[in-house]
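Dumping the structure here so I can ask a few things about it.
A single protein chain has been omitted; all remaining protein chains appear in their positions.
Let's look at subunit A:
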């Protein structure tokens, strides 16, 4: 399967993240999965006119295009002209190139939350009129329109995340190359379900603190980040705490909140990123699939049962109380 990768209005972070894939031989990994890069802005030798010739052939249909990967938001401004991002050397806005290439591609893939929903580039007043390939936040549409289907019949595949995880990208491309990714493998926002059917909460190392509602109160505290520090891990679709980042990392393991970067509209949460919005002292964003009354009842019960060890450690940056050692064997 050949892949053409272009960068639109983003930061290049999803490409840089991709190069952190857990493999001793990045290019052999691609080859073994049946992935051939036609061109990638960071990884290819071809520059200038050689690239323009390739893009032209893809746009004309002379070069078959199996997967078009777009990283970064599509900048429609100013006034719908797309001039905030002109593809260098062409004088033609990137959005026009993307429309032409998407019409020829067997698969169209949005790499990262910018290409999927608009992402951080669409924050604030969205000065560049940024959007995703097929969504504008959670609203279907975007650059290509809600009805767009690529030649394979699939909608734009949204490998959302800011940045996106290298193995979400590699696994998606490998599944496409093997013809093993169907509409049933995408969730209702067209994200691959192999990572979007998980919650960030799953596998979180702060689970004991969560159980007892022993909460962090300031940056670097060990406690649960949900009650005060803005963590949305119980609501957010991604397997970050199961499929770790850069060896052994995740946001919550790094000591800061999950800001929902795989979800549409995460860039404008309507509250401070590092603070949990509450109503009458109760967080308004409660865990997915849990009745509010039960959560409140359980939280108040577990808070009253919190062991001293858990309570003390929650507000320290290292273990100040160790688990008790008993003279008897565990039972």
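Note that a contact is a pair of C-beta atoms (placed from the backbone, for glycine too) under 8 Å apart; a residue touches a chain by one contact, two chains touch by 3 or more; residues count from 1.
The rule is short, and it goes like this: contacts and distances are computed from a predicted model.
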Choices "Cytochrome P450", "Copper chaperone PCu(A)C", "Ni,Fe-hydrogenase I large subunit" or "ABC transporter permease" - which one is the UniProt name of the chain not shown: "Ni,Fe-hydrogenase I large subunit"
Sole contact to the chain not displayed, among A:42, A:182 or A:288: A:42
Option from A:1, A:21 or A:286 whose C-beta touches the chain left out: A:21
In subunit A, positions touching the absent partner: 7, 9-17, 19-28, 37, 41-52, 75, 78, 81, 83-90, 94, 120-121, 123-125, 127-128, 130, 162-163, 218-220, 244-257, 259, 261, 267, 272-274, 317-318
